[in-house]
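One structure is given below, encoded as structure tokens.
Right, subunit A next:
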Amino acid sequence: MSASAAKIAAPVESLVLDRNGARVSPIGSRAFLLEATGAFDLASQRRIWALSRAVELWSETLEIVPGMTNLLIVLKQTAEDPEALASRLLEAWEQAESIDLTGRRIEIAVTYGGDHATDLAALCDRSGLSDREVVRIHYEGTYRVFALGSAPGFGYLHGLDPRIYMPRKTVPSLNMARGCVTIGGMQTGVAVLTGPNGWNSIGFAELQMFDPMSSMPAVMAPGDTVRFVPASIEL
Partner candidate 1 sequence: MSKPDFSDPAIVERLTAALEAAGVDGIEITRPDQSLLIRLSGSANAAVRQLLARRTDAEGVLVVVKAPMAGVFWPTDLSRTSGPATSAASDMIGLLQVGPILLPVAAGPSQRLRRHLVETGTVVGFGDPIAEVEPEA
Partner candidate 2 sequence: MIEIIQTGPFNTVQDLGRPGFRNIGVTTSGAMDPLALKIGNSLLGNESGAAALEIQTYPFKLRFSKATAFAVTGADCGASIGGRTIQPCCALSVEAGQVLELGQPRVGTRAYICITGGIDVAPVMGSRSTSLRGAFGGREGRHLMTGDTLQLGEVSNPLNLPAAGLSVVDPTYALAEVYPAPQDGVLLVRAIPAGEHALFGADAERFWSQTWKISTQSDRTGYRLMGDPIKPTTPVEMRSHGVVSGVVQVPPSGEPIIQMADANTAGGYPKIAGVIEADLWRLGQARIGSRLRFVRVTHAQAAEVEKAVTGFVEDVRLTSRMVCGALQAMS
């Protein structure tokens, strides 16, 4: 019996490693996700940024996708030894020292309320705050771009005040406009495409976040600091 045939006959175990504040699991045959299991904070994200820099240099890496206190690594081909790769990822995490990306400062002018603020009322109901308070708390915050993803140029912004936390919808809005300023769980962001969207809209911004023909297609980058400036408040 060949080695490969013996492997097929063996019981199939799931490959999830969990140790020292991080967890590695596969997505299909070529991708692995490392999730920091600790706090959802800037300290964890700084280590993810450091880990990204290390893993990017591995010869088997096709691409890396930093997420919110997690990192997806996509390999050029199916991992020959997935257990070894998962262990290596955990070791790299343990060695990943915090780095701080010195990003740009981005100011985004927002029209709060109005026709696009389809979920402001629901947010007020949940938080027990008035619409003015919700809006004020949102624009007084300072946010860091933790990662980009979901749609071209979309930045996941960290730093939301827990008072205006609002979980993602179970049934997404079918046609949310590009430019909607949204809250999804403990994150905020600006929709970059018109279409289905599970986040909660409280306002609208005109900023163009992505240009595919540019040498730097995305306006935001991980590490950038973002502030929302109320251009008008329509309540």
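If you want to know what made the cut, all candidates are chains of the complex that A comes from, given by their letters.
Simple rule for what comes next: a residue touches a chain if its C-beta (ideal position, glycine included) is under 8 Å from a C-beta of that chain, and two chains touch if they have at least 3 such contacts; residues count from 1.
Because the structure is predicted, anything quoted here is derived from the model rather than measured.
Chemist: Touching subunit A in this complex is which of the candidates 1 or 2?
Modeler: 2
Chemist: Quick check: in the complex, which residue numbers of subunit A touch candidate 2?
Modeler: Going through subunit A, the ones touching candidate 2 are 4, 7-8, 12, 14-16, 23, 25-31, 33, 35, 40, 62-72, 74, 77-80, 82, 147-154, 156, 167-168, 170, 184-185, 187, 192-193, 195, 210, 212-213, 217-218.
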